[in-house]
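Every protein chain of the complex appears in place save one, which is left out.
The first chain written gets the first letter, and so on, giving A, B and C; residue counts start at 1 in each chain.
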Amino acid sequence: MNNLALKYRQDFPLLKQEVYGKPLVYLDNAATSQKPTSVLKAVDYYYCNDNANIHRGLYALSERATQAYESVRDKVSKFIGATSSQEIIFTSGTTESINLVAHSWGRKNLSSNDAILLTEMEHHSNLVPWHLLREQIGFQIKFIPVTAEGSLDLSQLEELLKNVKLVSLNHMSNVLGTINDVKKVAELAHQAGALVLVDGAQSVAHMPVDMKVLDCDFYAFSGHKMCAPTGCGVLWAKKNILEEMGPFLGGGEMIHQVFLDHSTYAEVPNRFEAGTMNIAQVVGLGAAIDYLSEIGMDKIFAYEQYLLELATEKLQKIEGLSIFGQAPHKGAVISFLLDQVHPHDLATILDQEGIAIRAGHHCAQPLMRKFDLISTARASFYFYNMPEEIDVLVQGLEKAKEMFAYVR
Amino acid sequence: MNNLALKYRQDFPLLKQEVYGKPLVYLDNAATSQKPTSVLKAVDYYYCNDNANIHRGLYALSERATQAYESVRDKVSKFIGATSSQEIIFTSGTTESINLVAHSWGRKNLSSNDAILLTEMEHHSNLVPWHLLREQIGFQIKFIPVTAEGSLDLSQLEELLKNVKLVSLNHMSNVLGTINDVKKVAELAHQAGALVLVDGAQSVAHMPVDMKVLDCDFYAFSGHKMCAPTGCGVLWAKKNILEEMGPFLGGGEMIHQVFLDHSTYAEVPNRFEAGTMNIAQVVGLGAAIDYLSEIGMDKIFAYEQYLLELATEKLQKIEGLSIFGQAPHKGAVISFLLDQVHPHDLATILDQEGIAIRAGHHCAQPLMRKFDLISTARASFYFYNMPEEIDVLVQGLEKAKEMFAYVR
Amino acid sequence: MLDSLYQEIILDHYRNPRNFGSIENPQVIARFDNPSCGDEIEVQVVLNDAQCVCEIKFQGRGCAISQASASMMTEAIQGKHVDEVKTLIEGFQGFMMGQDCLEDDFDDLEALEGVRKFPVRIKCATLAWTALSHILKEVKAKE
Partner (left out) sequence: MLDSLYQEIILDHYRNPRNFGSIENPQVIARFDNPSCGDEIEVQVVLNDAQCVCEIKFQGRGCAISQASASMMTEAIQGKHVDEVKTLIEGFQGFMMGQDCLEDDFDDLEALEGVRKFPVRIKCATLAWTALSHILKEVKAKE
C-alpha cells in the first residue's frame, strides 16, 4: 500500500502541533478536514493581488478576480464529471445547497399529494430543509429503511417510490460510513419518474465521483471537508432542471432586470448566486481540487480503504468495543461504542492523549434513535492519517477502559 | 486633517501593486474593500492552529475553534452597540441577511393585506427578496421617493406608513452616497406600528453605528466591505423579535431535536445558523473589527468626509462633469457623468491609468431608471485612499475628455 | 488533569448512582436535555407540607459527569427547604463558573471541581441542576 500520509502529511501545518504535550492525532475528518499550504497560499495570493468584486468591474483587478472565480467552475465541473460548468452553482456548503433545492425546486414541484423519499441514515441537513418546506406546502415524507448492519434496504424500493417526486439520500453516511448505491437508486427512481438529489458531503472528498456515471439529478457538497476553506460549497444539477427552477436568494448579480415592483432573473448558473459571493473561498476550493487531483482521488480512496481495514481489525480486537455500521461497502468512518464508557467521557480521555475524535449524535438523531442510541464515538480518517495513529487510538481506548474498569 | 492613509495604507499588500505600469488607485471601495495583513494573518493562524468543526467537538482544537468563532459574536455586538451578543447572527453577507428576514420574519408576518415600505434608492439586495416573497404571499410594496438632489423625501412618510408592517431602507446609498436619517424613519415607523430593517452594507464600514441609538429592529451588513474576508456577514435583530421568528435554512446545529418527520429548533442565535458555518471568515471578521476599532470609526468617518469634500471640489471643477447625488449628508461615494464619455469607456480609459472605478447601474436599476440613466461612473473611497489619488483621478478624467473631445 | 476530572468518588456515583429511578407519585417532574449531545435527564420530586424535599429521584442517560453530578445532587438536597435548594443550585452554578465559595452542604460535590478545567463538560455537570431549577420554578408557580 502506497502510504500517502508519508508524502502529503507535511503539507498540513496544523497537523504538526502538540496537544497537552502529545502529538495531535486528528481523527475527526468527517466533521471537517485540515487545509494544505497550497490552499492557504492560493487564498492569500488572491487577497494580496486580485481581490475585487466580480462580474461587473471594468478594470484589471476585477477582471482577474472574475477569472479566478469563474475558472473554478470549470475545475469543479471536470472534477465531478459534469457536462458543463454552467451546471455548477457555488453555495456556502452542502446545507445551503440542499436548502436551495428545497426552496427552488421543491416549492415549485411538490404539492400536498406528492411524496419525497429520504433514508433513515440522513444527516439533519437532508431532513430539516424538507421538514421546513413541508410545514408550508404539506407533502408526504417516506424513508428507505436501514438494515441492522447499516446498509440501505432497497428491497422495497419500487414500492416505496410510488407517488415520489424526489429521492434525496446521502452518498456516504457520516455515521455508519456506508457508501450507498446511488446509481441503482437513481435508475429505479428515474423509472418511477422521480428525480434524485445526492448529499455528497462525505463522498466527494474521499472518492472519485462522476455525475455522468451516477446519473443523479442534483449533487451537493461542501468545500471544508475536502481541504478547501470553510464557507463554500457546490450544488451541481442537470442544466435542463436548473433552467426550469426559480431563484433562491434574491439580490445583486442574480437578476436580469429589476423594476420597483418586479424583477426578471439571470440565466443559469448566475440566477442562483445572489449578492457578493464567497469569492476567495471559491478560489481556495479551486486550489483544493488541484491538490486532490494531483494526488488522485482513486489513490486517496484506496489508501483510506487500507486505513479503514486496519483500524477495523484493530478496534475489533478490543474487548467490549462494538462497531456501529458494518456495511460491506464503507468509507473510512468508524462509529463505535465502548462498554461502560460513555462516548463523551471517551472523547475527553482521548483528547488528553492528543487524539481528536467526535462523540455525539453526529447530526443524525433519527438514525441513532432507531438503534436506541443517544451517541456514539466516531473516528474518521483522511489521506493524511498515518497507520501509526490507529495504534495511538487503540492505546487511548485501552487507557479509557482501564479508568472505567470497575464501573457498574 | 489626520491623514489616515499615511499610517494605514501600508497594511494593505494589494495596494502596493502596479497596473499597466502605473500605481494602482483603487476607488471601488463601495463594491468591496481590500484586506489588511492582520486579517489575512488571523485567518491563516486559524487554519494552521485551531481549525475544527465547532460547537459539538469535545477536544482541544474544536474548543479553540468554537471559542474563536463565538468571541467574534461579542466583538460584533460591541462594535455595533447591540444589547447582547445573542442578537448577532452570522450570515454569508448582507444579501443573505435580508433574505433571512424576508423568509423568517416576512413569511410569518406579512399577508396580502399588508404593505412594506422600501425606498427608490435601494440596492437590488433590498428589492429582489421582497419581489420573490411577494410572488408567494402577495403584499403591497410602497416606496419612499428620492428627491432630485438624492435625499429621501420624508415629507409624506406618515401617510406612506399606513398599513405598513415593515420599512426596509439602506443606511447609506451605494450610488448616491446619501446617508439616510434612519433614526427618524425608525421613530415614525414605530409610531405607526411597523418594524424597521436597515441595510447597513455601506455604513458599518465607514462610520460609527450604534443599534441603541438608531433603534431599528434589523440591521444587515457584509464583512467584505469592511476589511474582512468575502463570504461573511451579519444580521443583527432585537432579541425578542428573533425569538418569535422561525428558522431560515435547515440543517445541523440549528436544531434542538430531529425526528424522522419533524424537528424542533434551537434557541437564538443558533436557530438561524444552519450547517457548518463560515468559521474562518467569521474569525477574519473579528480581526477586521479589531483593526477598524483600533483606528477608530469616528476618525475613519472624519477622514473620509475630508476626502469626499476634496474630491467633490476637484471633480466639480471639471467642465462637463456632473455629480449624481448631492445630498447634504453623504458618505465618500461619488457617482458622476462626464459629457460625451460613456461610463464604460471612462472606466476602461481610467483602468489604463491604474485607476479602478466602477461603471454601471450599481445594482440599483430602479434608481437609475427614475433619473433616466442606464449607468454612471462611481468613485468610492476608504480610509486608505490618499488625497493624491484624487489628483490622479482628475488627470485621468481630463485625458478621457480629450480622447472623446470632438464627439457628436 | 484527567485524574482530577474522573476522581474515584465521581466514578463511584457513576457506578452506583444514588436515588436513581422514579417515584411512584411524583409531585413535580422536570425533564431536560443537552441539545449539543442529546443526553437527557429526568428529575422527580415530592415535597412535604413544610416545602422540604422529602423524596427525589432521577433517571436518564448520560456521561459519567452528568450522572455523578445528578446522583450527588439528589443526596445534597434531600430534606432541604426549597429556599435552601435554590441557594444550593446557585452556589453550584457559581462553583462551576469558577467561584470558590463552597458551602458546607457541598460534600461530595466538591469532587466536581475538576470539571471546571474542561469547559465543554460543564454543561454535563449542570444538566441535572438545570432540571432541578425548572422544578423549583414550577413549585413557585403553584404557590
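Convention: a residue touches a chain if its C-beta (ideal position, glycine included) is under 8 Å from a C-beta of that chain, and two chains touch if they have at least 3 such contacts.
What you see is a predicted model; the values in this text were computed from it and never measured.
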Among the chains you can see, which ones touch the chain that has been omitted? A, B
One chain isn't shown here. Among A:Leu4, A:Val19, A:Ala42 or A:Leu58, which residue touches it? A:Leu58
Touching the hidden chain in the complete assembly: which of A:Ala266, A:Ala302, A:Ile323 or A:Val394 does that? A:Ala266
For subunit B, residues in touch with the removed chain: 20, 342-345, 348-349, 352, 359-361, 365, 368, 374-375, 403-404, 406-408
Residues of subunit A touching the missing chain are 55-58, 63, 255-257, 266
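Keep this in mind: only the chains that are shown with their structure count from here on.
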Using only Cα atoms to place each chain's centre, name the chain farthest from subunit A. C
Chain centroid nearest the full-protein CA centroid: A
So how far apart, in whole Å, are subunit B and subunit C when each is placed at the average of its C-alpha atoms? 48
Overlap residues in subunit A, where contacts from two or more other chains coincide: 20, 344, 348, 359-360, 365
Could you list the positions in subunit C whose residues touch two or more of the other chains? 36-37, 121
